[in-house]
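Omission of a single protein chain aside, the complex is shown with its protein chains in their original locations.
Chain nomenclature is as follows: A and B, assigned in order of appearance, with residue numbering initiated at 1 for each chain independently.
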Amino acid sequence: MSGAIARFRDSDLWWSFKRSPVTILSAVVALICVGGALLAPFIAPHDPFDLASLNLGDAFKPPAWDEMGDAIYPLGTDDQGRDVLSAILYGARISLLVGFCATAFATIFGVSLGLLAGYIGGAVDSVLMRIADIQLTFPSILVALLVDGVVRAAVPREVHDQIALFVVVFAIGISEWPKFARTVRGSTLVERNKEYVLAARVIGVPSLRIMASHVLPNVLGPVLVIATLNLGLAILAEATLSFLGVGVPPTQPSLGTLIRIGNDFLFSGEWWIAIFPGLSLVAMVLSVNLLGDWLRDALNPKLR
Amino acid sequence: MFAFVISRILQSIPVLLAVALISFAMFAYVGDPIAIMLGQDFTEAQRAALVADLGLDQPFWVQFTRFALHAAQGEFGLSYRLSRPVADLIAERAPATLELAFCAAAVALAIGVPMGVYTGLYRHSWLSRAFLTFSLIGVSLPTFLIGILLILVFSVWLGWLPSFGRGDTVTIGWWSTGLLTWSGIKALILPSVTLGLFQLTLIMRLVRAEMLEVLRTDYIKFARARGLTNRAVHFGHALKNTLVPVITVVGLQLGAIIAFAIVTETVFQWPGMGLLFIQSVGSADIPVMAAYLLLIACLFVVINLIVDLLYYAVDPRLRTGRGRGGH
């Protein structure tokens, strides 16, 4: 283990990380976001889901530094007297959860299909890639909206509310898989014809094991980069769906839902209800994107 | 040239058919159209009559063929939600979306390409760094948040520009345009910027990356070795070579603009196809969704065709009929 750490410290990855203040800063921001979301029940000053603790008399409190503000609501309250900071912490949980799950789904689905297409080739390959091509012509947000709309039409409302979270994960994940499949297929084609894979085949190692133990490790680098960049996209997609009112259910508000609620009060001057969740979302996505960019550059020095 | 166009059109037919199939499958199998059309009370006889009437008892391929033929004529039936012909609904709203998308694309191209060229040529200047930072923030800002921020600043705080609707429109034939009145143009500004900003940053990053790539090639080095002026090397040789990949992506982005218009139209209550679509998703109005999907697919096919023709104009290697090899 200590050997691995030492190797890592000597690696180009660590070197380029240390040298880039922007990357370090975004890693810190990302850690704060993830930490805040995970620890929300412990660090949030209020429980936004505890209806009993909500006091309508505290509705529309501006942030604490305003003269009208109240120190117990650092970022103000919304129309129901809910603490905006606590809502953000809980909302970030949902946003990150959906983002991670959707990306994991897209990664596993895309990588498996890409491996299959590249390794088996032939008809399987052309059919899969043709589907990927067609899907790639459509912007992923449209695909996600369609999937969500179809599920909404297909299942009764009560059922839908219960499975809404899974639907969103599925809709976003399914809209992003072709990127993974294409990259993995490309690398697999290259690897498949290398001597060591041919040799493994000749001595009768089963295809599945060749793929798992020889081909997969060689395509993991690019997959990691795409997955990181995709995490930012998935979080944005979830926020967009929720903002449009077709994402996660209102009982589990994500950052996008909070912005949607706050949007209604923009004109009456209660800007903080939409803007603080918005800024949190941007900080989260920006830090993830910066980490993804750094990872891409660090793993492909020639792209600089 | 003619053969080239024909072959491209033929290649797009499978895509259109696949999308039509998905649309039809949504149409036919999602939800229960009969129940929706007949309302709460109906007899089995009424139901059977309607099923026969709509041809729902016929085999899949017969139904699909009829759907495709109707779709080709713009017939998509009635909206479940509004009980009006889908074709009419879309025709009413298409001009608003197309004008918005066009203005957004114009904003993105007119600003994004020069910024990309500049940042590619002067990689280390402070202005390039500022542009790149701006583009990173642009990529990480969701469209709806950009819209909200713009509304907050320019409508709520400064009160300069309207925050919703199209303003006054003028109707020419069946096309209603907001481009001919002052209030219509004012209403277009914030939505266009909102919609164009993301594409702008994308185009800028792409042009920059392509520019850097091309500037490393041997023929650019050779152009320098021939003593050509920087102007000729950068704008004559480098820029023209970056155009080929840029055209593809810009074409694809034009499609994305129309799709992202859904979000922008929601933020600004812009009465276009996107707003219609999102309302249909919310209320599971399948005929409108299916029609919208097919319409977008057709738009993409047309855009792809234009992209291919532009390729053809820019790259002589295609004109001699060796195909698109070599990249």
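Simple rule for what comes next: contacts are C-beta pairs under 8 Å (C-beta built on N, C-alpha and C of every residue); 3 or more make two chains touch, one makes a residue touch a chain.
FYI, contacts and distances are computed from a predicted model.
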Legend entry - Protein that the absent chain corresponds to, by UniProt name, given "Multisubunit potassium/proton antiporter, PhaD subunit", "Beta-ketoacyl synthase N-terminal-like domain-containing protein", "Adenylate/guanylate cyclase domain-containing protein" or "ABC transporter ATP-binding protein": "ABC transporter ATP-binding protein"
Legend entry - Where the missing chain makes contact, among the chains that are shown: B
Inset, instruction - Could you tell me which of B:Val139, B:Ala223, B:Ile262 or B:Leu276 touches the chain that is not displayed? - result: B:Ala223
Legend entry - Residue, one of B:Ser12, B:Ser192 or B:Asn241, that touches the chain absent here: B:Asn241
Inset, instruction - With the missing chain put back, which residues of chain B would touch it? List them for me. - result: 217-219, 221-230, 232, 236-237, 240-241, 314-317, 320, 322, 326
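Here is the rule we use: only the chains that are shown with their structure count from here on.
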Inset, instruction - Would you mind pulling out the distance in Å between where the CA atoms of chain A average out and where those of chain B do? - result: 24
Legend entry - Interfacial residue positions of chain A with respect to chain B in the complex: 130, 134, 137-139, 141-142, 145-146, 148-150, 152-154, 232, 236, 239-240, 243-246, 256, 259, 263, 266-267, 269, 271, 274-275, 278, 281-282, 285-286, 289-290, 293
Inset, instruction - Show which residues of chain B lie in contact with chain A when the two form their complex. - result: 14-15, 18-19, 26, 30-31, 136-137, 139-145, 148-149, 151-152, 155-156, 163, 252, 255-256, 259-260, 262-263, 266-267, 277-278, 280-282, 284, 286, 289, 293, 296-297, 300, 304
